[in-house]
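Handing you this structure, nothing more for now.
Up next is chain A:
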Amino acid sequence: MDLASKLERLSLELVQKQDYLYKVTVNLERLESLLLSFLNEFGYITLDSINCRDDLEDGFFTITYCLQTKKRDHIVMVQTKIQRENASLPTMHTIWPQAEIMEREMHEMFGVDFPGHPTLIDFALEYWDNMPPLRRDFDTLEYVNSMNPFRKQRGDALDAKEEMKKKREAKKAAKLKAEKEAQTKAALEAQNNPSDEVKDEE
Partner candidate 1 sequence: MESGFYGSSLDDSLKCKFEESGLENTHKIMEKAVNWFRSRSIFVVAYGTGCGAIEMPPTFTSRYDAERMGVIGVATPRQADLIILSGYLAYKTLRRVIRTYEQMQRPRYIMTLGSCPINGGMYWDSYNTIKKLDDYIPVDVAVTGCMPRPEAVIDGFVLLQKRIKNGEKAGWEKYDENFEFYKDNQKRVLGGHIDPSYETDWYNLKSGGKA
Partner candidate 2 sequence: MIFQIILLIMLAYVVGFIYFGLYRNITARIQSRYGPSVYQSFYDSIKLFSKKNTVNFGWMFYLGPVIMATGAILTLVLIPIFSDSDFLRSVTSQGNLFVLLYLMVLGPLGNALAVGTGGNPFGVMGVVRGLTRLIGLELPFYIAVVGLIIAANSSDIVHIIDLQKTTGLNIINHPLLFIGAMISMVGFFGESPFDIPGAPQEVYSGPRTEFSGKFLALLMSQGSLFAFAKLVLIVDLFLGGADSLEMLILKTFAIFVTIIFIGVVYGRYKVEQAVDFLMKLPTLIAVLGLARVVWFG
């Protein structure tokens, strides 16, 4: 592929993930210049999305920029890693205007800072003062239980699992019973009409 050779000159490797999906991994220092060259030199005019993955165990965020050309026939993912603590990224809203809202969301959900971003304010959440909710060290369940406890049951509610089990067992028992009854009935009938068998044999 043409792009692969171009990237090779920049000593970057293009990895094919699927037949329309490619990946480039780059370090943070070279990210901005690479994205610029993707736009200006390689013709990747569309920024699809900016994604963030929280690698809690390794202590960094993996950021992925998905780019497309005008043809829309394949996607290139530009991937980089940043530190989780005081995470910060260069803002792309001057290059792709749509990046403004994506970065705003990422700031809200992961707490990534974008120096120079004009509207780093509330996006979907209002007045959120807790840890950014999509970080993996944010204990959602605990938060939910403290903020929104479950409704107290009325008392007449039944455990669905056990009820289903009971129901199934009852059904099974009924089936077995019916089979047994059918067998005994058949046996009785056989005893009552022995001549038929004889006739048949004949």
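Candidate entries met the following condition: all candidates are chains of the complex that A comes from, given by their letters.
The criterion applied here is as follows: a contact is a pair of C-beta atoms (placed from the backbone, for glycine too) under 8 Å apart; a residue touches a chain by one contact, two chains touch by 3 or more; residues count from 1.
Just so it is clear, the structure is predicted and the values come from calculations on it, not from any experiment.
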For chain A, as assembled in this complex, the candidate in touch from 1 or 2: 1
For the chain A and candidate 1 complex, residues of the former touching the latter: 124-127, 129, 133, 138, 140-141, 143-144, 147-151
